[in-house]
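Report on one structure; see the data block that follows.
Showing subunit A:
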Amino acid sequence: MARRVPFVDGVVQLFATCLGDLVFPDAVGDAESLLRDAGFRVEFPERQVCCGQPAFNAGHHAAARRVARTFTKAFSRSAPVILPSGSCTTMVTHYLPALLGVEPYEVWELSAFLDRAGVELPRRNEGRTVAYHDSCHMLRELKVAEQPRRLLEQTGATLVPLPRADLCCGFGGTFSVRQPEISLSMADDKLGGARGAGAEALVTADPGCLMHLDGRVRKVGGVPVVHLATALARGIGGGA
Partner candidate 1 sequence: MAEPVTEPAVDPALVARFVANATANGFTVHRGAAPLIEGAGVSVASYGLAESGSVVLAAAPDEPRANSLLPDVHVSLLREELILPGLPELFAALSGRLPSALAIVSGPSKSADIEQLLAVGVHGPKEEHVVLLPAAPPPAAPPQ
Partner candidate 2 sequence: MSSKLSQPVGSFRVIARGKLGDERIQGVLDLSVTRLRDLRLDAWSGLEDVEALRERAHEIRMRVVDDLEGYLDQFQRSVERLGGHVHRAGTPEEAVALIVAICERRGAKLVAKSKSMATEEIGLNGALEAAGIRPVETDLGEYILQLGGEHPVHIVAPAIEKTKEQVAELFSAIEGRAVPAELEALTASARRQLREVFLTADVGVTGCNMAVAETGTVTLVTNEGNGRLVSSLPPCHVVVMGMERVVPTLDDLSVILRLLARSATGQKLSSYTTLITGPRREGETDGPEELHVVIIDNGRTNLLHGRYREMLACIRCGACLNVCPVFRKTGGAAYGPVYSGPMGAVLVPLYVGLGNAPDLPHASTLCGACTEACPVKIPLHELLLDLRRDLVQQGVSPRWERVAFTLWSLAWATPFGYRLSTALARLGQPLGALAGPGKLWAAGRAVPALAARRYRDRPRG
């Protein structure tokens, strides 16, 4: 039985995020399973939409505000909000309160929360070699880097370090279509690094990085890219 976070009475709110809801629903399902198996009651506020980050990062504040308000209408402050996304967690924690003029919410990126809750994970990745990609938001804004690695190791995976792990994967939101050639070159460097390190899968906790790297792999081949929630819940064979 997992140890519960003392400040919570066992309830969490799950924010699928727009990419999770639309493109990676399996990963969101994995996130929900992990939280349930850890002993939490998971609420899924139906009115959730998107945190507004795509517009915000592109400089469109009015548009961002309009969409970000859906967050405040959907989520309450009575329980922590858990997101399977480092970049959306950063948006909601660091930028949304000032953007909307509201008090901050209690928001956690999934792996940071699970690690803090002291989960015990089944060993679904026994004997597998895995590389973990730190998304820039998680590395530099949330400073969550050890937790995903600890959780992956708990599942039996052997972690191999990526060369130049500090380098961005090249997604960067609209950057991926404003400077597509640079974006792809950066993806190729990241995927080449995973291959060179001998990884069977490249795991990331960010749907943006995932969509970009997985999209590249589907086009030109390479190491499969897997969401962290999937890697922890079902193992790296679970697909993107």
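Candidate entries met the following condition: all candidates are chains of the complex that A comes from, given by their letters.
Quick note on the criterion: contacts are C-beta pairs under 8 Å (C-beta built on N, C-alpha and C of every residue); 3 or more make two chains touch, one makes a residue touch a chain; residues count from 1.
As the structure is a prediction and not an experimental result, all values here were calculated from the model.
Trainee: Judged by that same contact rule, which candidate in 1 or 2 sits against subunit A in the complex?
Mentor: Candidate touching the shown chain: 2.
Trainee: Over in the complex, which subunit A residues touch candidate 2? Could you list them?
Mentor: 16, 18, 20-26, 28-29, 32, 44, 46-50, 52, 54-55, 57-64, 66-67, 69-70, 74, 136, 140-141, 164, 166-168, 170-187, 211-212, 214-216, 218-220
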